[in-house]
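One protein chain is absent from this view; the other protein chains keep their places.
== chain A ==
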Amino acid sequence: MLKIADKTFTSRLFLGTGKFPSNQSLKEALAAAETEIVTVALRRVDLNSPQEDILAAIDRSKYLLLPNTSGARTAEEAVRLARLARAGGAGNWLKLEVTPDPNYLLPDPIETLKAAEILVKEGFIVLPYINADPVLAKRLADVGTAAVMPLGSPIGSHQGLKTKEAITIIIEQANIPVVLDAGLGAPSHAAEAMEMGADAVLVNTAIAIASNPAKMAEAFKLAVIAGRQAYELGLKTPTTQASASSPLTGFLR
């Protein structure tokens, strides 16, 4: 079971909700993924016309809503957005994203840490989106975030775990859940992250723009289960060295 803050989850696959061709296809993908945590960009939420809104596709009795602050350029903007969302009834779980660059949507480490510190104090359950920086991950844990969400590669890039070495260190040192976020373009990428010991993964674009989002969501679900199971059983580290045929310590016998 995955435990984040005071909640436990069976599923280790989080879904992002942007970029889907329709609310209906989003709904089907959420069901097929058997996900329990769903992130929504607050910028897309429109409380003035609920019937058109993206929130209409998300049954909050089934899924934990994880609103995100994507598009915020500074800590101040992210904090403002988070407060408003909570006041509007979006709950106190938050995926903190401070992404000042609209092109690669890479997170600003300095502003993210600042915002996390403020929001944790205000009672938010904060899951920050970060670059794969082990020291930053520790700093965020120190200020009380409920998890860290390092990226595998830039959002929407489908490049998989380009940051593998740093992710390994983050997982090794973590005392809070590590959720691999962004860049996972294929189920094999998700399986790889889970085999490495990530606690969960978040997938969006690869499912949203697939020719059949529900089927792709199912494929990711299976990959996450497979990867986790292998991790729990313990994988043998691949080795390139042959064992020496004449033992080095034979003289001791």
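By definition in this document, a contact is a pair of C-beta atoms (placed from the backbone, for glycine too) under 8 Å apart; a residue touches a chain by one contact, two chains touch by 3 or more; residues count from 1.
We adopt the following convention: contacts and distances are computed from a predicted model.
Chemist: Between "Electron transfer flavoprotein subunit beta", "Cytochrome c-type biogenesis protein CcsB", "Glycolate oxidase" or "Thiamine biosynthesis protein ThiH", which matches the UniProt record of the unshown chain?
Modeler: UniProt lists the chain that is not shown as "Thiamine biosynthesis protein ThiH".
Chemist: Quick one: say which of A:10, A:61 or A:103 touches the chain that got left out.
Modeler: Counting the whole complex, the residue in contact with the absent chain is A:103.
Chemist: Looking at A:15, A:42 or A:184, which makes contact with the chain not pictured?
Modeler: Reading the full complex, the residue touching the unseen chain is A:42.
Chemist: For chain A, which residues touch the unseen chain?
Modeler: Per the touch rule, chain A residues meeting the hidden chain are 18-23, 41-46, 48-49, 52, 71-73, 76-77, 80-81, 84, 100-104, 156-158, 205, 208-209.
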